[in-house]
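Removed: one protein chain of the complex. Kept in place: all other protein chains.
Take a look at chain A:
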Amino acid sequence: MEVKRQSLESVRRRSTAIVATLFLLPVAFFLIVYIFRSVIYTFKLSTLDWNGVSQSSINIGLGNWKTLIHDATFFTTIKNNIIMVIACLVIQMPIALVLAYLLDWANSRFKFLKSVYFLPLLMSSVALGFLFKQLFDSNYGLAGALMKIFTDSPFNLLANEKTAIWAVIGVISWQFIPFYMIYYFAGLTSISPELFEAAVIDGAKHHQYIFRISLPILSDTIKAATIMCIVGSLKYFDLIYVMTEGGPSGTTELMATYMYKNAFTQMKMGYGSTIAAAMFIIITTISLFTFKMMNMKEEN
């Protein structure tokens, strides 16, 4: 009897193992081939001097990495990416939070607001890039029309070295604020309405309810949004590439656009991979670090 039960148990375990293996196979295939292999291969390619086409590539060891450390443009791209992160944290997040509260408050009366605010999320970055490029046109665009109110000589904000990055930040904010808004809104709708009622019965004003009760409840959502904001801002590519291609004179160049240009425009696969590998290190480190820091705060 005892033996029988044991063997039944082991048969069961074996069948579990077989099903688990079979069922995980497709996911394992895609992740291994496209993600794990790629990341490792990126590091391997970063040691080559190679144009991606010719049969022969020269292994130059850490040569590309030495070049990278002395590459002023690369550091400019990091600086620009950091500006993007800060802009995301101080512009997108607060506006998104306010809009989410607005939606939560208005949801019962003005349902259409949610749909309208949601619209930007449906457009591809490429389409948005071209659309806003047009709106920034100094003669026939919105920016031109607005600038004419203040000055006789409107100029294209995207083509000016001083304003280009701010113009781009404006568009990115327009595109991503709805994303964070929906995210916060999801958090807000999960707070039970009874909490608000209880607070009101206890004599709390609306702003007291927001600052003392709902914001603290929302803190996990805000933390997660902060991580997404930081990591997302370090990865921007599409919109910038379409609107400015990193210009004018590299003032909107980001790590991703610089990597792309090196690898696919100048056909420096080796150096492009070095930038990609550096991006991987920077982004993974920063996300781990932010993640750790936020959890540490929680413990204190």
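Convention: a residue touches a chain if its C-beta (ideal position, glycine included) is under 8 Å from a C-beta of that chain, and two chains touch if they have at least 3 such contacts; residues count from 1.
As a convention for this text, contacts and distances are computed from a predicted model.
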item	value
Per UniProt, the name of the complex member that is left out, chosen from "Spermidine/putrescine import ATP-binding protein PotA", "L-arabinose transport system permease protein AraQ", "Proton-conducting transporter membrane subunit" or "Histidine kinase/HSP90-like ATPase domain-containing protein"	"L-arabinose transport system permease protein AraQ"
Hidden-chain contact residue, picked from the options A:V116, A:A198, A:L215 or A:M293	A:V116
Absent-chain contact - pick from A:I69, A:I82, A:A127 or A:M293	A:A127
Residue of A:L24, A:L62, A:L215 or A:M293 in touch with the missing chain, whole complex considered	A:L24
For chain A, the residues touching the chain missing from this view	13, 15-17, 19-20, 23-24, 26-27, 30-31, 33-35, 37-39, 41-42, 45, 52, 98-99, 102, 105-106, 108, 110, 113-128, 130-132, 134-135, 140-142, 145, 174, 178-179, 182-183, 185-186, 193, 196-197, 206-207, 224, 227-228, 231, 234-235, 237-238, 242, 255-256, 259-260, 263-264, 269, 272-273, 276-277, 279-280, 283-284, 287-288
